[in-house]
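The structure is given below, and queries will be raised subsequently.
Missing here is one protein chain; the remaining ones are kept as they sit in the complex.
Chains: A and B, in written order; residue numbering restarts at 1 for each.
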Amino acid sequence: MTMAKSYKWRWWAAGLCVLVGMGWIAPAFAADDTIIVARPTDSDSLDTHRVSTTISLQVMTQIYGNMVHMDGDANIVGGLAESYSESADGKTYTFKMRPGGVPCHDGTVFDAKAAKWNFDRVSHPDTASPNASSYGGIVGTQIDGDNVIVELEAAYSALPAFLAGPLAHFMCPASIQGDDVTPVGTGPWKFVSWDRNNEIVLERFDNHVNYHPMIDNPGAPLMKRLVFKTITEGPARMAALKTGEVHFAEPSLQDAAEMKSDDEYTVYTSPHSGQQAYIAFAHKIPPFDDVRARRAVGYAVDRNVFANIAFEGLVEATNCPIAPGLLAADQEKCKQWGTSYDPDKARALLAELGYGADNPLEVIMSVSTLQGWDESHVIMQQQLAEVGIVAKMETRQFAAWVDHMSGVNDQTEGTPVVWTMGMSGMDPDYLVFLWQRPGYANQGIDDPVLDKMLREQRALSGDARRDKLFEIQKFLLENAYEIPTWSPGWFWLQASKSNVKGFKQVHMVTPIFNDVTIED
Amino acid sequence: MLNYVIRRLFVAVVTLFASTIAVSLLIHVVPGDPVMMMMAQNAAATPEQIEKVRHALGLDLPLWQQTLHYVGNILQGDFGRSIFGSESVARLLFDRLPNTLALAFCSLLIAVVIGLPLGFFSAYRQGTWVDNVLMVGAVLGVSIPSFWLGLILLLFFSLTLELLPVASGDYRSLALPAITLGATYSAIIARMTRSAMIEVFAEDYIRTARAKGLPESIVLRRHALKPSLIAVVTIIAIVFGYLIGGAVVVENVFSWNGLGRLALDAILRRDYPVIQGFILVFATVIVIISIMIDLAYVWLDPRITYK
Partner (left out) sequence: MTDGIETTPQPIGPGESELAAPSRWRTALRNPRILIGGSIVLLLVLVAILAPYLAPFDPYKIAVGKRLIAPTATYLFGTDEFGRDILSRVIYGAKLTLYVGFVAVGIGLLSGVAIGTLAGYAGGWVQAVLMRGIDFLYTFPDILIALGLVAFLGPSLTNAMIAVGISVIPYYARVTYGVVLVERHKPYLEAGQVIGASHWRLITRHLIPNIIPALIVVSTLGFSAAVLSAAALSYLGLGSQPPDPEWGSMLASGRNYITRSPWILLFPGMAIIVTVLAFNILGDGIRDLLDPRQRREVR
């Protein structure tokens, strides 16, 4: 093997390699009319009746529509339905659909029939929708001309607010063919393709008419294509944003803090996130079946450190089970009912239960991984250690975590478990979703007092409802079933270069791309 | 010869068949219930609904029936559907296979182009300082964790220089993962090549040729080339097999949409049909490679015959 020969070979090989790379891999889209969004995980499904994760909702918002919308001041206005009315007993809602309907991507129209199909499918037991409880127990639906009439088993004042949110996207019925989901909606973007774990490609829907009060653009989006791309690793996501491969990326918290003061980038937060993170317990396993043990954990943690250090000051420490900005989220009141950082009180409570320096309380911290949360968990572990609670961390991917916790939350013996989670909503009614038996991931509390209050608040409105929600929060906080920590906390940050204009996030960290343009 | 190929294929089919059964059994023995996993998001799921889903997926049948069903479906080209999102597993797998092959092929090229000459040269000059230096480099190469190297390259080329893209999905974003894997595997190939070549050089016929006073270039070309090719083919085949399934971590660092990443995701979510499909596809590729190696042996070395 002479030198010259092997040298030539290398060049051939290198050329071949490039050719292969070009040939096998589909070329990237021309970037000028496409918006590319990078995110850490892919959606679970695009069947609106079957998923509830934020990462899925953020895509479904682009494709589907809502019966009604909520403006920046929490007023409900028309959407797919022009208007709605509520019966005096609060048990019947009548939605007046728009005359002639709203165009679907496939050429059909979204009318009263389509609306009824959505209500029926989501409330049917076979659908097993995670969101079913938020529809308020539908007992019947009827069509009367352009009207859809929905009958509920009990009065439910928060139904319109729920219907305005991303958990209640309505699909055009053509979306579901047996087991296959082919998204067809009325939203600003048409579904084109989904390469799982890689990208979801959407295309502008030219016939789109906007009814959302927080979106300026009355018609179709300004750009032609919208691509959601999964880039798992934070550094790779940042690299993609910097090299201009993607236009939007969820930044790392440190990068976000830095980019805020950098003219080249724009960082978007989410003022209407409706998100609330909290610590909770497998509350049937001793000693967390005792309120003192739960409160001890509450006194041990310093939520300000989570917010300011772990989250780089990008979130706020909060005290209420209800997210800031929603009805009855009165931080001062909640602070009185709940626990604030006081390690001595924590130690005293633990001592009452027989735990101390020579007999530490050993627990498992069961968590799922997310930026800011990972850091908070390490800090939390340290804070617990300071009052004599030895916490062993167990980290899982979110779906696996929910699966695991569904089992653990039902157990009555074993190693005590502390866990963290977050929930968001358009309205405080999400407390029902969490805490009424069985509750999300079986976390619900089988307590007649709580159940009654959760039911009652649905029938109330205005100040009476607010007071009931105070009572519920007082119950949750005094019993320390949950220890609120921070808000917002997941998928609420976006960053783009500053030549990208017109992006905004509306309720429940829903990204809106209708008005986005990219300048040269 | 033909007989041999037929027998080999037969054994391959039996192996794949047995592995399919083994895998589908194994997966059902381990803890963790895919239906619970699916329904976990669902606060309102009643035990009856869970049973219904289980029935729909055929998970309520006895194990042997499930296995039989699975094997039967595979024979009809049906790999089942993903538990999440209900896509066809075959589509999931075959969409990613080209990406994985492209990455494996390019990494392999880089690794071979660097590793082979160095290993050869190192063996040829065994014991000299050149050999020592090269082998220190090679042992360093195999000692660097690929995800670490990947992150360093990412930090340097993409974040600092803003030069190379990472996720555009075109050939440019192939560069960093291919270099990362290529670097690691070039070191492995260099070490393997050196070991193999040292044995070749120690063969009696080479010593004889040298003793006869033949010029070194003729000794190498006429006597050392063919046996060394056999070693090289083996090495390349082994490395290629590893690159197809073992690139999980690097695929993840660079968001390369290959089989490895699909497998990782499926494993984390316990998406059994996808895991089973992946193992089957992977095993098939490996079996094909090993048959090809055997045939290459025959072609390269007339002394080897198969009966």
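We take it that a contact is a pair of C-beta atoms (placed from the backbone, for glycine too) under 8 Å apart; a residue touches a chain by one contact, two chains touch by 3 or more.
Quick caveat: nothing in here was measured; it's all calculated off a predicted structure.
Visitor: Write down which of A:Gln142, A:Gln254 or A:Gln331 is the residue touching the left-out chain.
Guide: Looking across A:Gln142, A:Gln254 or A:Gln331, the contact with the absent chain belongs to A:Gln254.
Visitor: Given that one chain is not shown, which residue among A:Pro235, A:Pro321, A:Gly338 or A:Pro428 touches it?
Guide: A:Pro235
Visitor: Which of A:Thr230, A:Gln371, A:Asn409 or A:Gln473 touches the chain that is not shown?
Guide: Per the contact definition at the top, the residue touching the missing chain is A:Gln371.
Visitor: Return the single residue from B:Val13, B:Val71 or B:Val139 that touches the missing chain.
Guide: B:Val139
Visitor: Identify the residue among B:Phe157, B:Phe201 or B:Phe254 that touches the chain left out of the display.
Guide: The single option touching the absent chain is B:Phe201.
Visitor: Of the residues in subunit B, which ones touch the absent chain?
Guide: 15, 18-19, 30-32, 123-124, 126-127, 135, 139-140, 142-148, 151-152, 155, 159, 184, 188, 191-192, 195, 198-199, 201-202, 207, 210, 238-239, 241-242, 245-246, 248-249, 252, 260, 263-264, 267-268, 270, 275, 279, 282-283, 286
Visitor: If the hidden chain were put back, which residues of subunit A would touch it?
Guide: 233-235, 238, 252-255, 258, 305, 309, 369, 371, 374-375, 377-379, 381-382, 392-397
The working rule: only the chains that are shown with their structure count from here on.
Visitor: Just how far, in Å, is the C-alpha centre of subunit B from the one of subunit A?
Guide: Taking the mean C-alpha position of each chain, the two centres sit 38 Å apart.
Visitor: Please give the residue numbers of subunit A that touch subunit B in the complex, ascending.
Guide: 1-2, 6, 9-10, 13-14, 16-18, 20-22, 24-28, 38, 44-45, 51-53, 125-126, 128-130, 132-133, 179-181, 195-199, 229-233, 235-236, 238-240, 242-243, 245-246, 397, 399-400, 402-403, 406-407, 433, 438-441, 444
Visitor: Where on subunit B is subunit A touching in the complex?
Guide: 32-33, 36-37, 39-46, 48-49, 52-53, 81-82, 84-87, 92, 95, 98-99, 101-102, 105-106, 109-110, 112-113, 117, 120, 151, 154-155, 158-159, 162-171, 173-174, 178, 217, 220, 252-255, 257, 261-262, 265, 268-270
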